[in-house]
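First the structure, in the form of structure tokens, and then the observations on it.
One protein chain omitted, others in place.
Chain lettering (A and B) follows the sequence in which the chains are written, and residue indices restart at 1 in each chain.
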Amino acid sequence: MSQDPATGGAASAAAPAAAAQPPALTRLLLERFGDRVLSHHTQHGDETVSIRREGMLDVFSFLKDDPRCAFELMIDLTAVDYLPRAPRFEVVVHLKSIGKNHRLRVKIPVAEQAPEVDSIQGLWVAANWYERECHEMYGITFKGHPNLAPLLLYDGFEGYPLRKDYPKGYQQPLVPMRPVRERYDYGERFHPVKHSHAAAVTEPTEG
Amino acid sequence: MAVSASHYDQSRFGAEIPRFSPRQADVLWVVGTVNQKMAPILKRVYEQMADPKWVIAFGACASSGGFYQNYTAVPGIDRIIPVDIYIAGCPPRPEAVLDGIIELQRLIQERGPHGTSGLNPRQIKEPLVLSRE
Partner (left out) sequence: METTSASPRHLKPLDFGAEPMVVELGPQHPAMHGITRFQCRLDGEVVEEMVPDIGYLHRGFEKEAEATNYIKIIPYTDRLNYVSPLINNVGYVMAVEKLFGVEAPRRAQYARVIMSEISRVTDHLTCNGASAMEVGAMTVFLWFIKAREYLWELVEEVTGARLTTNWTRIGGNANDLPYGFLSMLEERLKKVEEAVNEGEVLILRNKIFIDRLKDVGILSRERALSYGFTGPMIRATGVPYDLRRADPYLVYDELDFEIPVGTVGDCFDRFLVRQEEIRQSIRIIRQAVDKLPPGDYHCRDRRVWMPEKYEVFNSIEGLIDHFKIVMEGPKPPPGEAYMGVEGGNGELGFYVVSDGSGHPVKCRVRPPCFNFVSAVPEMTIGHYVADIVPIFGSINMIGGELER
């Protein structure tokens, strides 16, 4: 746990000495959903709450509808892959209230086996596409989402490219790639320097 | 965009109108990164163009993938279709684009008006041998 960046800060904030005065929203959530809040911190001024996966929809609908929170905007939804750590993924939601002018970051730890959280697209329509993107990039399933089809990637793409164990350069082409061979026939006009390595142009073979 | 507007005015060099259909076009400009999702469409657009045809790879990202070397970016459109002119820069300066157009014109003057990368309709590659039976 100690090498984990996010909860590293959170653990210290949750310690009784540091958590002398958590900010208003966190206090509100602690009062209302005390058992569901795993940890909280305000690193760099960003108010952050980590909640349990079970019953997360109640928390989100509270955040949206309660006049003390009034989060009209769902700014961002994404996931983070902390590979060696035990709850491997974390779904991160950024919320913003225009009327109250405050922000909140809500994190939901997700285990590697059967990564599944509840979909919040019923509360904010914006979450629809963000969840689709998150699903194809990290393989996290959003329960209750109407259509988890690939958005940025294509049908037939196997694996989840933003996971840490996906090799960065591993491609899955849809059309066969042309082979590449060395060729040099541009003439002296285009490459006046002969016998230089710059003159050898790698060019694919025909067909 | 800037190349076709008045500051640089590419029509001075005889490259005037973008055609809205690949079937009427002579030159295909591939602008920007092509990813694996785009590759089949690029190939199809190229195949729809009538011969003779030429291809310009516009910028480092189209020519080689540039600094995107990952799961989605095609490392150079010449892995998909043949390319005649590569324009350097990411993105290229308008001057470089004009230079690329002039270079293509020079290429056509030297090689004749057949596409350097596609089929050459005027050239019969193998003699037609009639069967005597």
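The rule is simple: a contact is a pair of C-beta atoms (placed from the backbone, for glycine too) under 8 Å apart; a residue touches a chain by one contact, two chains touch by 3 or more.
Owing to the predicted nature of the structure, the values given are computational and were not obtained by experimental measurement.
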item: Missing chain: touched chains present in the view; value: A, B
item: Which of A:58, A:76 or A:112 contacts the chain that the document leaves out; value: A:76
item: Among A:28, A:57 or A:152, the residue in touch with the chain that has been omitted; value: A:152
item: Positions on subunit B contacted by the hidden chain, ascending; value: 1-2, 5-7, 18, 20, 22, 32-33, 35, 37-38, 41, 45, 67-68, 70-73, 90-91, 93
item: Residues belonging to subunit A that touch the chain removed from view; value: 3-6, 8-9, 43-46, 48, 72-76, 78, 80-82, 92, 94, 96, 98, 101, 103, 105, 124-126, 128-130, 137, 150-154, 161-162, 164, 168
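Just so we're on the same page, only the chains that are shown with their structure count from here on.
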item: Distance between the centres, which are taken as Cα means, of subunit B and subunit A, whole angstrom; value: 37
item: Complex interface listing, subunit A residues touching subunit B; value: 152-154, 161, 166-175, 177-178, 180, 187, 189-190, 203-204, 206
item: Residue ranges of subunit B touching subunit A (in the complex, touch as defined); value: 36-37, 39-40, 43, 69-72, 74, 78-80, 82, 103, 106, 110
